[in-house]
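Of the protein chains in this complex, all but one are displayed in their positions.
Chains here go by letter, A and B, matching the order in which they are written, and residues are numbered from 1 within each.
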Amino acid sequence: MINAVEIKNLSKSYNNGFKLGEISLNIPKGLIIGLIGENGAGKTTLIKSILNIIKIDTGNIKIFDKDYINYENIIKEDIGVVLDNMFFPELLTLSDIDKIMGDIFKNWDSKLYFDFLNKFNLPIKRTIKNLSKGMRKKLEIATALAHHPKLLILDEPTSGLDPITRSEVLDIFQNFVQDEEHTILFSTHITSDLEHIADYIIFIDQGKLVLNENKDTIVDNYGILKCDIDDFNKVSREDYLVYKKNKYSYDFLINNKSKIKKKYRDFVIDNISLEELMILMIKGDK
Amino acid sequence: MLGLIKKDFLLIKGNLKLVSIIFIVLIFISFEESSNFIFIPAFISIILFFSTFSYDEYNKWDAYAITFPNGKENIVKSKYLSTLLLVLFTVLITMIIWIIISIINNNLDIEYILLTSFGCFASVIFLQSIMYPLIFKFGIEKSRIVIFVGIFILIAIIGLISRNIGSIPIEVVSLFNNYWMIIVPLIIIITFSVSYYLSKKIYMKKEF
Partner (left out) sequence: MLYTVIYCVYGDVMKIIISNSSSIPIYEQIKNNIVSQIMNNELLEDEALPSIRNLAQDIKISIMTVKKAYDELEKEGYIISRQGKGTFVAPKNNELAKEQAQKEIEEYVFKIINLSKKFNIDQRDIFNLFDILRGEEND
């Protein structure tokens, strides 16, 4: 097994006109895969499809090489999730969660759960309702990890966290993939979280898969070529993907940095951050 | 599935104080008047249980629970079982208190107590059977109105029957009198099963 998740021709339409897909992609095992896109681009829909929270219209999904519906319960023993605003009823306490989960997951590890709570300084007796937003996220992460999952599916796991906690949490995720059998699918609109630790980037826009690429390839090959308003025609069409007009200059998105650097010696060619890439791809013209 | 049932009981645990107070009040009232209050705890417990749906809905628990290795079906099943257990428990406690009070008051009528308790259990389970498919379909918030309308219609039907009891053919009445021990449980079992089947169907189609 090389892929933790394999998705083929997935599509899902909603009554409000939003459509996801068709999407085909693989999530390779043992790595951290970042899922980026605007709010409403379809990240959560994709995640909900993988988890069979919503029924897909077409396509098929395999997780750990098994059909995700026929082997649903077996597969789900090995998946840990953090979903955006979906969790235990908030009247429950942190120790209630332990009692409940002990009966739900075969591999639930109370000790590991309480170790995480300790590490995060979360009060065991408190109800979820009385936790701050950051504490709640940390609780959700602890809960997702405490049954020794092989696949973590995280929808916006870092939103609402302060920078210190965020780096703590990212470290926990990196620690999780120390095991080569472990995989993380990590959706976020805060792309800087993924800039360093993600191995692959999946970029979704308006329900479509726009980019599915090794992050190093993006960092090494993609870039921004900048030129004056007057020099627009000096850049030939086959050399860029999209462009964006600014007040005094043009930004061209390129995916062949070293070659372009040789060809256009007089222009500025910058490295690109995931955020800039996202903005250019969404806002840029062809 | 045990975990799911546990979750609902842990959720209403916070309301146990309220339930205990009701029981205590009931005990005192029962010294004066006996049978009329027997229905209250069971009804309160099921209304209390409805609140678990509110909490679930508010925190989008269902979507989260679907990511567990228990299957959607068991989420519905756990709700039915939890309710059944809770109502059974409440009715039993009420019955025991009632029996103790009767012994103290020296007016123990065990057959009457058993029959009334069973009637109480049956009517609450009947209410549950009607309510749950609606709750699973429309959600608890919208179903609240339906609950009140439903209870109102139920009362109206009972009132209508009791007012026109004379016009019901004597054969039917005597048939019921002779065989109610079979008819009532049968009705309860059938509505409960149909209700569960419907809820399951609704829930399997539902998206979160």
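Note that contacts are C-beta pairs under 8 Å (C-beta built on N, C-alpha and C of every residue); 3 or more make two chains touch, one makes a residue touch a chain.
This structure is a prediction, so every number in the text was calculated from the model and none was measured.
When the full complex is examined, the chain removed from view is found to touch A. Of the options A:Ile141, A:Leu170, A:Cys227 or A:Ile260, the residue whose C-beta touches the omitted chain is A:Leu170. The residue touching the chain not shown here, chosen from A:Leu122, A:Ile197 or A:Met281, is A:Ile197.
For chain A, the list of residues touching the undisplayed chain reads 30-32, 167, 170-171, 174-175, 177-178, 180, 196-200, 214-216, 219-220, 271.
In this section, only the chains that are shown with their structure count from here on.
In the complex of the two chains, the chain B residues touching chain A come out as 2-4, 6-7, 10-11, 14, 52, 55-56, 58-61, 63-64, 66-71, 207-208. Of all residues in chain A, only 48, 51-55, 72-77, 79, 81, 83, 85-92, 96, 99-106, 153 touch chain B in the complex they form.
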